[in-house]
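Every protein chain except one is present and positioned as in the full complex.
Lettered A, B and C in written order, each chain numbered from 1.
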Amino acid sequence: MIINHPLLGPRDASEFVYKGDVALIDRPDGMETSLDEMHDYLHLRDNPAGEHQELWYHEQGDRSWLVVTRNTLTHEITNVTLARDVARARGRSR
Amino acid sequence: MAEITLTSIPCLGGVDLRIGAIRVLERDDLALISVAVPQEGEAAVADALRSTWDLPMPAPQRVSTAGDRSALWGAPDQVLLLGPRSTEWEGEVAAALDGKGYVTDQTHAWAILEVRGPGIQAAFERLVPLDLDPEMFPPGAAARTALEHMAAIVLRLEAERFLLLSASSTAQSFLHAVTTTLTWYEEIAPGA
Amino acid sequence: MRVAGGLIDRSRTVKFQWNERWMTGHPGDTLASALLANDIRLVGRSFKYHRPRGIFSAGAEEPNALVELGKGAAREPNTRATQVELTSGLYATSQNHRGTLGWDWLALNDALAPFLSAGFYYKTFMWPKAFWERIYEPTIRAAAGLGRLSGAPDPDSYAHGVLHCDLLVIGAGPAGLAAALAGGRAGLRVVLADEDFQPGGRLNAEQFEVDGQPGATWAAETARLLAEMPRVRVMPRTIVFGVYDHGTYGALERTTGGGPRQTLWKIHAKRALLAAGATERSIAFPQNDRPGIMLAGAVRTYLNRFGVAPAGRVAVLTNNDDGLRTAADLRARGIEVAATIDTREGGAVVATRGRQGLREITLASGKRVRTECLAVSGGWSPNVHLTCHHRGRPVWRDDLAAFVPGGALPPGLSVIGAAAGTMTLAATLREAHLAASTVAEALGATQGVGDPPRASDESAAITAFWHVKGQGRAWVDLQNDVTTKDIAQSHLEGFRAVEHVKRYTTLGMATDQGKTSNVLGLAILADVAGQSIEQTGTTIFRPPYTPVAIGAFAGRARGKEFRPTRLTPSHNWAAENGADFVETGLWLRAQWFRRPGEAGWRDSVDREVRTVRSGVGICDVTTLGKIDIKGRDAAEFLDRVYANAFLKLAVGKTRYGLMLREDGFVYDDGTTARLGEHHYVMTTTTANAGLVFQNLEFARQCLWPDLDVHLVSVTDAWAQFAVAGPRSRALLSRVVDGRDLSNEAFPFMACTKCTVFGGTPARLFRISFSGELAYEIAVPTRFGDSMIRALMAAGEDLEVAPYGTEALGVLRIEKGHAAGNEINGQTTARMLGLGGMVSKKKSAIGAKLSEREEMVREDGLSLVGLRPVNRAEMLTAGAHFLAPGDPADMAHDQGWMTSVAYSPELGHSIGLGFLKRGTERMGETVRAYSPVRGEDRLVEVRSPHHIDPEGVRQRG
Partner (left out) sequence: MRFSALKILREGLTGNRGWTPMWREPQPKPRYKVLIVGGGGHGLATAYYLAKEFGETDVAVLEKGWLGSGNIGRNTTIIRSNYLLEGNQPFYEFSLRLWEGLEQDFNYNAMVSQRGILNLFHSDPQRDAYVRRGNAMILSGADAVLLDQGELRKMCPFLDYENARFPIQGALWQPRGGSVRHDAVAWGYARGADSRGVDILQNCEVTGFRIESGTLKGVETSRGAIEADKVVVCAAGSSSRVMALAGMRLPIESHVLQAFVSEGLKPIIPGVITFGAGHFYVSQSDKGGLVFGGDIDGYNTYAQRGNLPVVQDVCEGGMAIMPMIGRARLLRMWGGVMDMSMDGSPFIDRTHIDGLYFNGGWCYGGFKATPASGFCTAHLLATDKPHPTATQFRLDRFRRGAPIDEKGAGAQANLH
């Protein structure tokens, strides 16, 4: 696979480490989080057969975490963005 | 214990060899300093680099150069400064940045090989996974990648002159990978 | 036998050996053509019945002519003689026979064939039960298999490479050459790969003309033109074997000359054109498997390209016009055509004779014809293989009686020429030219592509004909001995899905992957089932297109180069000083330092431990992960990634940090030192250094993107040494420049930047893994070698000695520090006795889920120390704990021994382990039961802190 890094251009996927569903960004922080919320965040995945947004880490590159939109049936990649930007857009900050 | 002073020993013993037409030598004379750019601090770092050394901020996958100093793009919030090795430089960089960036000397984390000579781009086809076509990777380009299971930075100085950086702990394995590649290239395409 | 013509170099002779006989051929020959030139007809045996087999094809589709190449460690089994370039001294032998090739005892199977029909083995060999493994299976295994591996390491090397191009053209036949030419003229970066050593494909095998020249001449000329284009790379001997994601193609190049035997290329191509041609298939008729029965196109290849006639007299059986050309070409070379049998005119072959080589065929009319070769053409199947690698499904075309590419092709791949079902030359050339022009335009090329090459279209009309029904077996898969009867039986038994038939009969599962048999088998199945081929479906092809050596996939990564080796800065010094090294992840670390007079490793380790406990020892601990953490929010960041509190760590202080995974289990531990207002240095375990860094990056980029915190791995930047033992302060006081190291000025857990030996920058930490007064001192890596020598010199009068990982382990077990054996990803902080460290005041990573009910059970496991009741006994790790008197079963399992050591200080063996309710059971005796070691010991439960439980020494 080739991941088209938004800053570095196409790179072989073997330079990257895969983590999984982009929802892992949405960690329920804070003391008032319930065990169930935390359980669901960590364990339950949509696992779609089709378009999937997922986290990849450019370990053998610039160490950026990326959000890759990839079809799990065809492996076609339609979008790649820096995860930091996605995280901010999803409301994460400090 | 004033009578003892420590000496710096090159990672690869200052290796300098020729394989066919290609020369491989260790560059133990270079220093590498990481400058991390604080949140919202990019302009300040850029100012400092420009005003102190006339170094522009490098674009991704590129190197900017002024005299014997270069700045490599390292990550979205990191610049790597490459220059002549001296004990003072980290201090100099820290002084120049004056708190505008976080400075970490990385000189000793890396072993640096200079590899140059005719045919090098073809030889590197069996080593470097990047597209080294001059249109894609011209002199002044630099990229981090992995080769033979080792992290590396590949920097093109001239059309047929590269710097290869590898972690200092794997320097021996890295050198082996490079020399094997060049030896094979010589055997497969003698004199090319 | 040789005839005139061909593309071989008759001015030179090449000597080679076949089954220990010296023979000659010419440069340009394949092993197969040279064997035929030497009138060798019998070359192998089939898999199941050990039927005699002769050369069947002239290419990658060869099912029969599999040979062992080379001898000794270099022996290469199952090599298709049709693809072996003849070289001087080549050594080839036949394979898969017991006895000689001519007298193969296993041919007895053929006589038993009625009882060995499809799937027979599923229905028998079940009684008595024990006989399967003792008798039946060993017998079957010994008879099965094809060639032999040498059993010795492959003596050759293999390279890997990566190529990038605009256009990859797969196949250098007429379509591929025309496409590459157009692409090259347009200025594209083109790679033209072909499995053959001679570009041209079928042009070399036929009598066609292109641009007014003989086809082979045009091919050679075009290849030369292409090779001169700077952005075009012509790669003969290169087989593109697989299509992977996003325009990545796997290709294998057989290297000539020195260096690696083969290069495995990963080719990244923006576009690719598949010009892989087509493969001829046979017709099923009774006894159609004899040596001498060949594909008609292959006969033309041998004749026109190699100047070889398979026999002096040849008959032709065809269902299409292309097959008829074989007869014409034979006649043109003066070879007698014994019969031309066209199924479209009702012709058929109903029987054949000649056990080890064809002698005679019987026609439908009953007429017997003497012939030593029968050239058969059942039509051509486009080589759609690569189009299926993304699970595209070929579609049937009745007019061609063939499958053509269909379904979803791999993105960026188009198909041209015969591979696309374009079966005539002029049309192929036009199509290829157009396809390359389209690619050039799409990629924005501006230069002209020139005109397409010209040729005339020959006739390729075909009327499907598959099967001559009659007496005797008719083979479909020649290598695996699958006959039409097997397919019929499979259908009878309910195996009706194509995949069921394939799996039940083994059709198409031989080394040729059914290149000549799949479509024929499918047609037979359709016939048996009374349905069309379309309704019957098809199997798809998987990579690789042709088999690829495992060594080629591995490349250089073998032996000591399997993975890179990381060396510590003191490696050379250690090697000079008697160190034995041990692999720790990628690192090589000194395990112990053997001194003269020490009989075994235990002597060395015991001495090293005593040195640390009573004097001063030095250990290279560079391998621990080191991460510089900087930024305005570094403290806040650390407080969130560590389970224990970090906000209030003062500058100049170090703290033990416990890191959990988000699921609440312990991930890693280490110390973090605050060297400046916004500067920390974190240490991780050796094993987890990379993973922890990755997780920290995740936390800073994805969880809290606006924290100002920055990470740099400095593991390789600093040579770090533990200096441990009561005399460590004395030693370091001589080393560190101008600093008071007294307990008051530099207490336990202090840290500082400093210089050593008159100015070399350093970092000093007062931390202890051994439980003794101890420090770790770091200098820039290149000074590491000098540093260890200087430390040893400076401490000579203190009797300083180095210690290795083994002593390090003993020291930490004595002290009761958990390490990798305890922190293995299944451990909670509570189990380690560190439950209290997990702060409830903050939602650090893992804090929440560490509270789950099963993880806080009162009767859970906890870390304890152990010693043998009989102090003379040696404990071993991995023993399970049982209460004395309990039965030894899973239900009564109470934990296990994680680590053991011999404590020179205590004079007996000690251990650490996890025991149910362990903390409540001090003083109890339990069984340490290790049946795989044949051990069963009584051990006493005690505190994990075997020595100095109050920690006086490290604070002293």
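Everything below uses one rule, namely that contacts are C-beta pairs under 8 Å (C-beta built on N, C-alpha and C of every residue); 3 or more make two chains touch, one makes a residue touch a chain.
Since we're looking at a predicted model, the values are computed, not measured.
J.: Can you list the shown chains that the absent chain is in touch with?
T.: Computed over the complete complex, the missing chain touches A, C.
J.: Which residue among C:208, C:244 or C:746 touches the omitted chain?
T.: Touches the omitted chain: C:244.
J.: Can you work out which residue in C:344, C:503, C:739 or C:917 touches the chain that's missing from view?
T.: Among C:344, C:503, C:739 or C:917, only C:503 touches the chain that is not shown.
J.: One chain isn't shown here. Among C:227, C:557, C:575 or C:906, which residue touches it?
T.: Checking each option in C:227, C:557, C:575 or C:906, the one touching the absent chain turns out to be C:557.
J.: Of the residues C:90, C:548, C:810 or C:941, which one touches the chain left out of the display?
T.: Of the listed residues, the one touching the omitted chain is C:548.
J.: Which one touches the absent chain: C:364, C:645 or C:877?
T.: The one listed residue touching the chain not shown is C:877.
J.: For subunit C, which residues touch the unseen chain?
T.: 47, 74-78, 114-115, 117, 120-127, 129, 132-133, 137, 140-142, 144-154, 156, 158, 160, 242, 244-245, 248, 250, 264, 266, 389-391, 485, 489, 492-495, 497, 499-500, 503-504, 506, 510-511, 513, 542-544, 547-551, 553-555, 557-563, 565, 582-583, 661-665, 667, 820-821, 824-827, 849, 852-856, 876-880, 888-890, 893, 896-899, 929-933
J.: So that we can see where the missing chain sits, which residues of subunit A does it touch?
T.: 1, 12-14, 18-21, 35-36, 39, 42-49, 52, 54, 70, 72-75
The definition used in the following text is that only the chains that are shown with their structure count from here on.
J.: Round to the nearest whole Å and give the separation of the Cα centres of subunit A and subunit C.
T.: 27
J.: Listing for subunit A: what residues touch at least two other chains?
T.: Residue numbers touching two or more other chains: 12, 63-64, 82, 84.
J.: In subunit C, which residues are in touch with two or more of the other chains?
T.: Where subunit C meets two or more other chains at a single residue, that happens at 162, 266, 268, 706-707.
J.: Which stretch or stretches of subunit C touch subunit A in the complex?
T.: Those residues of subunit C that touch subunit A are 162, 244-248, 266, 268, 390, 408, 411, 633, 636, 662-663, 690, 694, 697-698, 701-707, 841-843, 848-849, 851-852.
J.: Where on subunit A is subunit B touching in the complex?
T.: 7-9, 11-12, 14-15, 60-64, 82, 84
J.: Once bound in the complex, which stretches of subunit A touch subunit C?
T.: It is residues 1-2, 10, 12-13, 17, 19, 24-25, 27, 29-31, 33, 35, 38-39, 42, 55, 57, 59, 63-65, 74-77, 82-84, 86-88, 92-94 of subunit A that touch subunit C.
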